[in-house]
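Please read the structure below before turning to the comments.
Note that one protein chain of the assembly has been removed; the remaining protein chains are unaltered in position.
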Amino acid sequence: MNRILRAVHKPRPSLELPAWLSLTTGVIVLGCLLYAPLISAPYANTQRALVCVYAVVGLGLHLLTGMTGQISLGHGFFFALGAYVSAVLAGTAGWPYLLAIPVAAAVGWGVGFVFGLPALRLSPLSLSVVTLALALITPSLIKRFDDVTHGARGIALDIAAPPAWTGLDRDQWVFYICLAVTTLTGVMCRLLSRGRTGRAMRGLRDNEAVATTMGIRPSTTKSFVFATSTALAAVAGVLYTYVTQFVAADAFHLTLAIAFLTMVVVGGLGSLPGVILGAIFVVYMPSWTAEINESASGLMYGVALVAFMFLMPYGVAGLLRAVGGPLLQRREQRAGQQE
Amino acid sequence: MPRAGHPAAGTLKVRDVRLRFGGVVALDGPSFEVAPGEVCGLIGPNGAGKTALFNCVSGLYRPDSGRIALDGVDLLSLRADQVAGAGVARTFQNLGLFPAQSVLENVLGGAYHRTRAGFLATGLGLPLMWREERRERERARGVLDSLGLAHLERHPASGLPLGTLKRVELARALMLRPRLLMLDEPANGLIIEEVHELAEVVRGLRTGYGFSVLLIEHHMGMVMSICDHLVVLNHGQKIADGPPDEVRNDPAVVEAYLGGSV
Partner (left out) sequence: MTVLLQQILDGLTAGVLYAAIALSLVLVYRTSKLVNFAQGELATFGAFLTWQFHDWGLPLSVALPASVAVSFVAGALMERTLIRPLLESSNHLGLFIVCLGVLVTLLQVEAWIWGYQVKEMPNVAEGPPIALGPTMISRQNVVIIAACVLIAVALWFLFQRTRFGLAMRAASDNTPSANLLGLPVTATLTFSWGIAAVIGTLMASLVAPNQFLQPGMLLPVLLYSVAAATLGGLDSPVGAIVGGLVVGVVENLAGTYVPGIGQDFKQAVAFAIIMIVLLARPQGLFGSRTVVRV
């Protein structure tokens, strides 16, 4: 038991699967995801779409917390920002609903950048305080701008109707949109977290002074990462309105911020596939536990946060790395011997 | 003989640098010069202000007064992240490596200021990013190879012997193509064979790449074998400056080392 705990407690580089394996897995998973909605109940598709919504937020947090080591509880605010951009533009003003995505991304990026400029100069402790404060005031902020947001009553929407030529139902169409956005975002985050920018982020996370001496400017890099992650949260907010067709102030309580954090922690800080696992956990766990008690899902979030920090600080992805790493190494050694 | 495409070795001028932390004087106005291509040893008892001086050159500390210039460029007018671009690379006393990343990734970190692909180019996967990435990977492999580390490129930086890690950190510093390389106690914690090996490596690199070296070291064997010039600090002040043989016999230095000042 102790050996297992030790193995999971070590930070590990991500697994480098052989190209054929990642390719086949990717193709099979994508194939299933494309086909499944056609034969599933609307409820199932809605849940899958929600997984995508959370995953897009999670990808942003992966860059910010996992890669750069900056804490934010305030992403619920930017999620809400995106949701209201969509509700107001596509719902109230009647713009084409897909246009809400780039607009929300731009707004989320800009507001995040402006918020991050001062906030990221703070110590990690202060940043956590400020973003917690932002999470706590988000619902009252929304209620304050009642004339636009309709506060707690909310805005009911009728957007993201499937084009007639597809012959799809709304739940299917929305899922495909969410899947497409998630895939694109995932590719973008993967690029960002590898190459030069990825090294800058990890450098700042692991040792800011050292990173600085290599020419990385902490303030700029952090601001860009923060703005990118808030832009993604805003995009996720738009997708959220496609899925739920309704926004109201009470959806953006501290609970939402906690759900985001739980997702990143459960999946594994610093792991991109972990984000998807975390999103699955956060979306499906409440429906599994709902039968026990309505507080059970929230309780699971809390317990998961504490338990994972102690038992699996690198989340499910860390566990996979601990198990998969040695396996891959053995395979490679065998291959090496055969040559 | 400098390699093609590599900048020439730099001249570091330190003038009257003063630095205080609250009431503690860390640096009390030392001045010295590192000539192009020379290996200058910076020695002195613990707490003499050697690492503080490194941090001033790197821009991590802001001295209260004084001048630090590399080839006439005022380093103190630069932000800490711009110092690398001015031609300064360094290693750290307690290793500044990123343990969870592979050796190759660590070394590639040193290519940061020589590449330009930002968030947009990287996030969208523009050709610029791929081109730079390929180029720098190749260069990093070359550097690793020259230090005998090629076989370790995919190994995580944690879990390697200290001597190897020091060389990885050195490789990363070389990736910056410095005109001044600052090494903070490179021999610390190494066994005697490794120290000799390291001295050999530094000497070889200096002739190969053609940079100046500023070296903090307690290991006198290493200092005497590779330094062209020694600067001795004590209590933040310079107490000696000259060729190693001269400095070794300087009475002030002997006193500082033998604890006369304690």
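Note that the chains take the letters A and B in the order they are written out, and that residue 1 is the start of every chain.
Just so it is clear, contacts are C-beta pairs under 8 Å (C-beta built on N, C-alpha and C of every residue); 3 or more make two chains touch, one makes a residue touch a chain.
What you are looking at is a predicted structure, and each value in this text was computed from that prediction instead of being measured.
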Omitted-chain contact residue, chosen from A:211, A:227, A:258 or A:319: A:258
Options A:30, A:133 or A:187, residue touching the unrepresented chain: A:133
Touch with the omitted chain, as defined above, among B:27, B:60 or B:253: B:60
Options A:36, A:168, A:296 or A:328, residue touching the unrepresented chain: A:296
Residues of chain A (touch criterion as defined above) contacting the omitted chain: 65, 69, 71, 73, 118-119, 121-126, 128-130, 132-134, 136-137, 140-141, 143-144, 209, 254-255, 258, 261, 265, 269, 293-296, 298-299, 301-306, 309-310, 313
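By definition in this document, only the chains that are shown with their structure count from here on.
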Whole-Å gap separating chain A and chain B, where each centre is the average of the chain's CA atoms: 40
In the complex, chain B residues that touch chain A: 58-60, 79-85, 88-90, 92, 96, 98-102, 105, 108-113, 115, 117-119, 122-125, 129, 132-133, 154, 156, 158, 172, 176
Chain A - residues contacting chain B, complex: 10-13, 16, 187-188, 191-192, 195-200, 202-203, 206-207, 209-218, 224, 228, 270
